[in-house]
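Only one protein chain is missing from this complex, and each of the others stays in its spot.
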Amino acid sequence: MSSKSLVYSMYAWRLLSRGRHMCNPFRNWQATTTSFTQIKRSYTERANYIHVENDEQLKGVSLLKFDNKPVNGLSKDFLIELDMALEKLENNPTCRGVILTSAFPKIFSAGLDIFEMYQKSPDYTNAFWRSLQNMWLRLYGSRLITIAAINGHSPAGGALMAMSCDYRIMASGPYTIGLNETLLGIVAPFWFMDVMTNTIGHRKTEISLQLGKLYSSDEALKIGLVDMLAEENEVLDVAKVHMKQWLKIPDYAREISKQMMRKKTIDKLRSRQEEDIAYFTKFIQKDSIQLSLGKYLESLKKK
Amino acid sequence: MSSKSLVYSMYAWRLLSRGRHMCNPFRNWQATTTSFTQIKRSYTERANYIHVENDEQLKGVSLLKFDNKPVNGLSKDFLIELDMALEKLENNPTCRGVILTSAFPKIFSAGLDIFEMYQKSPDYTNAFWRSLQNMWLRLYGSRLITIAAINGHSPAGGALMAMSCDYRIMASGPYTIGLNETLLGIVAPFWFMDVMTNTIGHRKTEISLQLGKLYSSDEALKIGLVDMLAEENEVLDVAKVHMKQWLKIPDYAREISKQMMRKKTIDKLRSRQEEDIAYFTKFIQKDSIQLSLGKYLESLKKK
Partner (left out) sequence: MSSKSLVYSMYAWRLLSRGRHMCNPFRNWQATTTSFTQIKRSYTERANYIHVENDEQLKGVSLLKFDNKPVNGLSKDFLIELDMALEKLENNPTCRGVILTSAFPKIFSAGLDIFEMYQKSPDYTNAFWRSLQNMWLRLYGSRLITIAAINGHSPAGGALMAMSCDYRIMASGPYTIGLNETLLGIVAPFWFMDVMTNTIGHRKTEISLQLGKLYSSDEALKIGLVDMLAEENEVLDVAKVHMKQWLKIPDYAREISKQMMRKKTIDKLRSRQEEDIAYFTKFIQKDSIQLSLGKYLESLKKK
């Protein structure tokens, strides 16, 4: 990562880190040597980053409210918790739909937690990436109706989660969404690319990824990256109104239709999952990348 | 099919069945045990459901006017007749283009005839599905210029026929078009999905199939599901005006270009044709589905 790209990263992070004084964003920083399975098991007891609520009015609908301050960074623990929360809801036959949103304003999710990539063992890095893959495979392939109530910024991994839902409602206002990895000097994985291509088509994805474009909510609506806008304080309510419409559709036919449309994209990652993990770990463990990340995180501390 | 989906089916059918008092829609209800080949051969003599006319002004252009009242339901016999009519025109070297339309107002085609799926033998069901596949393979891959003059409602299989043409002109007015199978509790086959994806792209197809969306003519124009609108009583005339433009294009280059664009989609069904038939027959012969269809048809009789 060149010094130029570093400048971009800092800029992007600052944009997304408003409010980071509110709590300690380093809480996932400790390296761990426990295996993925152990980590996953240990989480059945402590669910910290996501509130799961049954909607009071809509029977069969749950709300998943991300609460990993300051920016809902996607740490390994967050991703495992999200995967498990979705799995639990899917295994509950009375659950038919889920709304994803942030528990606090201005940020839906800032995407991958950069601290998870710095000075970690290859084992940890592998487990981190696998937790991202697993969360996505579950969300994109979910039998549930999935609606994203995007109540704030949604770059990178945040945009991935939003694009993987069935319907997207975004807060109008000064918020942005997009796969901006390129601006950070890194590259969105092929399956991020595939999901975006499925959502906005080949050409718009190509220019989005090349430029690392973050779209305003108005632009996002125009190019089809989100399906509709709502006032910031009404995003969740509007999501519920739409969920109500989706609940009228026969589940089985809707699920099979969704699976037909998404199977090819899901199968592609499934067949290359280990290869994709190895590629990421090799890339992120490079001395040059670690050096850049170190300088970058150092610069954040000074602020 | 749940009772909920049944309600939807009834609603959809009522929408499409205006005018069904005009004649008996049950005429294809009789089970038959004759083989597909026999059925096909027997149709060379009696062409009942489609009027084939040579256009008086446009040399080399034929009109296919669907006349299977009340809703131009796609029965096995209708589908075989359409396949054969197209085959005959293709084998006629002086024929260069064909316009598909309904012989009567308000309905282009309501799609598959549900009576063809109820209490039929597996052999009949196989033959019915094969007739649908064969019609589509011929229409989508036709060397002819194919223009749909959509002079009324065009759900499900009606939308499939329209999308398989080269150009679509729809009546402005209170008509709808779309793949609404999901609303009926059934699932559009993968090749319906492929044709829609080719027409309006991945994202719009995904949401269309998940919700079983029927689009108004204005919406259909906006998302590219049809190419233009015309006044209801001018749809056919406008189709002829456009056909005249298409006739100016050198046939050979146009045909090869069309083939290049559609080959992959056609080959996909061709390579899975038997599998697709077996899948449909197994699905539709399920006790639960037959029970639902029975209740549904019973409810129609009572009205």
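Order of writing sets the labels: A and B. Residues in every chain begin at 1.
Convention: a contact is a pair of C-beta atoms (placed from the backbone, for glycine too) under 8 Å apart; a residue touches a chain by one contact, two chains touch by 3 or more.
Because the structure is predicted, anything quoted here is derived from the model rather than measured.
Of the listed positions A:63, A:114, A:132 or A:186, the one in contact with the omitted chain in the full complex is A:186. Note that of B:104, B:118 or B:167, the residue touching the chain absent from this view is B:167. Even with one chain removed from view, subunit B keeps its contact list with that chain: residues 166-167, 197-201, 224, 227, 245-246, 248-254, 256-258, 260-262.
By the touch definition given at the top, subunit A reaches the unshown chain through residues 1-2, 4-5, 8, 181-188, 190, 193, 201-203, 205-207, 209-212.
The criterion applied here is as follows: only the chains that are shown with their structure count from here on.
Rounded to whole angstrom, the centroid-to-centroid distance between subunit A and subunit B, based on C-alpha atoms, equals 41 Å.
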